[in-house]
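One structure is given here, and the rest of the page talks about it.
Omission of a single protein chain aside, the complex is shown with its protein chains in their original locations.
Order as written gives the chain letters A and B; numbering starts at 1 within each chain.
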Amino acid sequence: MQRTVYTTINKIENPALRNVAEGLARLVLENWLYILVFLLLWRFPYIVASLSDTEVTPRRPTGDSVFWQSVMAQSLLIASLSMSYNLLFGFSGIISFGHALFFGAGGYVTFVVMSQVDGISFYVAVIAAVLASILLSLVAGVVTLRLRGVYFTMFTLAFAEMFFVLAKSGTFRNITGAEDGLLIRDLIPEALNPTPTGDGSRLVMYRYTLIFFVIVFLAIRRYLNSPVGRVMLAIRENEERARTIGYNTFRYKLITMVFAGVIACLTGILLVLWSTDKRIKPDLLSLNYTVQPLLYTLIGGVGTLAGPVISSLGLELGEAYLRDETLRIGSATYEIADLWDLFLGVLFVVVVMVLPNGIVGTWNRWWAERKVKRLEASMQMQQKPPDSAS
Amino acid sequence: MNYFKQLSPEHRRSWGLVAAYLGLLIVISLADFGLNTAGQTVFRGLLLGMLVFLVASGLSLIFGLLDVLNFAQGAFLLVGAYVGYQVYEGIGLGAGLSLLAAFITAVVVGGILGTLVEAGLIRPLYKRPIFQIVLTFGLAAILMDLVERYYGPDPKQPIKPPAFLDEKFTLFAQSLSVYRLFIIFLGLAMMIGVFILLHRTRIGIIIRAGVQDSEMVQALGINVRLVFTLVFVLGSALAALGGIAIVPYQGATLEMGNQFLILAIVVVVIGGMGSYEGTAIASVVVGLTRAVAEQLSLTHFNAPVLAETSILLLMILVLLVQPSGLFGREEA
Partner (left out) sequence: MSEKYILEGQGLRKEFGGLVAVADVDIRVRQGELHSIIGPNGAGKTTLFNLLTGNLRPTRGTVRFRDQDITLAPLYRRVHLGIGRSFQVTNIFPNLSVLENVRLAAQARGGDSFKFWWNYQRFKKYNAVALQAIEQAGLHDRAHVPAAILPHGDKRKLELAILLASDAEILLLDEPTAGMATEQVPALIETIRRIQQAGDKTIMLVEHNMNVVMNISDRITVMHQGEVLAEGTPAEITRNETVQKAYLGELYGDFAEIIQGQGGVA
């Protein structure tokens, strides 16, 4: 199939045209699976609508299609968050337990700025939030990246916790709303409010979210395939060696932390827009949003591109699907929604113990091992003089 | 005073720093709050320090010997507190016996939990240290979830200690329950007890040697694995003990686990991973810092947030000055 396409292209006489055609063919042939998934996600509201016989843009926000638009959008955001976590944990070997800080900072800075500065536009506030997250990761990075592994990990946890404490603190009640959080219903720009469904706002917002997810995916993929990404790979493999061939590894790790932080920040903003109660709450800065991406990264496959996406979407959608079901064990019945966290916890332990490479990682490893075996076999063939076999 | 002669110059400097810092805190308190309030503040600081020590010493010992960063210490504390609370409420043997039973059960449950975790989950991951960290982190989340599920989200009221611990005494013109004194003594007793264990017993010598170089100890034909388990169990039992010790004083809340975990982390980072003396000293430093900051913010700024973040700022400061903590081993 591939070969026929390329031979056909090679028959094109005009060299410029041939190059374009070849590029296009490569793009499609190497990414057809991703493109297919994207198209499916794009049509997802309609697919659900036709399966459940509901409207995509009903006047009242009820029905399966609008429900699943919201679920899918939030799952895509959690997937983005997991990808950003995996960028640190999986591809760079940086174990940060403070990722929630950047995630929560997104929502907090954006809307605190909006509520404090009269007439400031949402987009300016978003820029402020991104700048804040860059600053935070720079501060955290400069203080900590030189530390030995465990000190780094402990520090990130404590550093993030400090902001969680700040957000809950009564001292800033009139700014952050302390434990109750801050109502942001009136601050969300109309164009980005997914709540009204009748005018198609939710559908549009769903598409924005999907596009955001795609951009994050592509950006991370490009980052990993860039010179910086290759250096990060080297650092994960053998940091001292990377320094000995001339890399200031500290800087690369810092850049990566900033990059992951910015993604988490933007994800956080979008997720707040999707929240049903339209509030920013200290919970956004809690350990939850570190544990969750860590969990999904592990389950999907540490250091794989698709792994965190698959596990995030699978588990988030699964939870939403099973939320109202009950489980009967003997005479007792349990709500699935109640058991879900426990289920995730057990899954987590099981994966750590028996499937350390996660779903995608295990699959990849299996493939790689086959390839290595073949290579080794061919190398032995070369070394053995052909006539020495007796 | 042989101890001081053996110290490396860095550690001697650290001692100097600590002494100067504690002196400064006390002078500030005296000058600012007057004798009585200063006394009360220092007392509160010591109390907190001793509680934190119980969690932190486990964290530090476990890391020192096993190289495992046990993020589940906070969860062990939580389990100790709630299980102890339940025993106290359920047993109905009068305050004294019930409290004793609560303490014993908490410690035993903490120990059993520690055994299960070490043998069942940590040990198989010995070759994959990163996953050990990740596992304890996830485990903490699970345990806390289970506690919430079983005991409900509402805070538990402080339980009543027996009469002789509930009596009042006056210190710096403040009437306090003897129970607080008891906590301080408990903390000190554990501090000294573990110190004696480490320095005066055979197993302690093995543990300390293991902290220095666990392969070496293994090479001597000692069953290091068993020692590992013992230390892990000791660590979790101490955390659970800390948990139940808090209950008569402050009650039990779900947040307690993370709160004390963070405090313990700060203590261990400041004191230096794997250094028992460091952990002990840093506990006092952190406790006092917190108490003085609380008092300062109360009298001057009316901003509790200052108190809440003070120790984290302290930690950042220490790390900037001494990246491996005050009494940590220096790594090449």
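In this text, a contact is a pair of C-beta atoms (placed from the backbone, for glycine too) under 8 Å apart; a residue touches a chain by one contact, two chains touch by 3 or more.
Since we're looking at a predicted model, the values are computed, not measured.
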Query: Which displayed chains does the hidden chain touch?
result: A
- prompt: Who touches the missing chain here, A:Arg148, A:Arg230, A:Arg323 or A:Arg370?
  reply: A:Arg230
Task: Among A:Asn31, A:Asn248 or A:Thr326, single out the residue that touches the unshown chain.
output: A:Asn248
- request: Please give every residue of chain A in contact with the chain that is not shown.
  value: 222-223, 225-231, 233-234, 237-238, 240-249, 251, 255, 259, 372, 375-376, 379, 382
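Rule of thumb we're sticking to: only the chains that are shown with their structure count from here on.
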Query: Between chain A and chain B, what's the gap in Å when you average each chain's C-alpha atoms?
result: 36
- prompt: Can you list the residues on chain A that touch chain B in the complex?
  reply: 93, 95, 97, 143-144, 146-148, 150-151, 153-155, 157-159, 161-162, 165-166, 169-172, 287, 291, 294-295, 298, 338, 341-342, 345-346, 348-349, 352-353, 356
Task: Sort out for me which residues of chain B touch chain A in the complex.
output: 63, 69, 71, 121, 124-125, 128, 130-131, 133-135, 137-139, 141-142, 145-146, 149, 258, 262, 265-266, 268-269, 273, 303-306, 308-309, 312, 315-316, 319-320, 323-325, 331
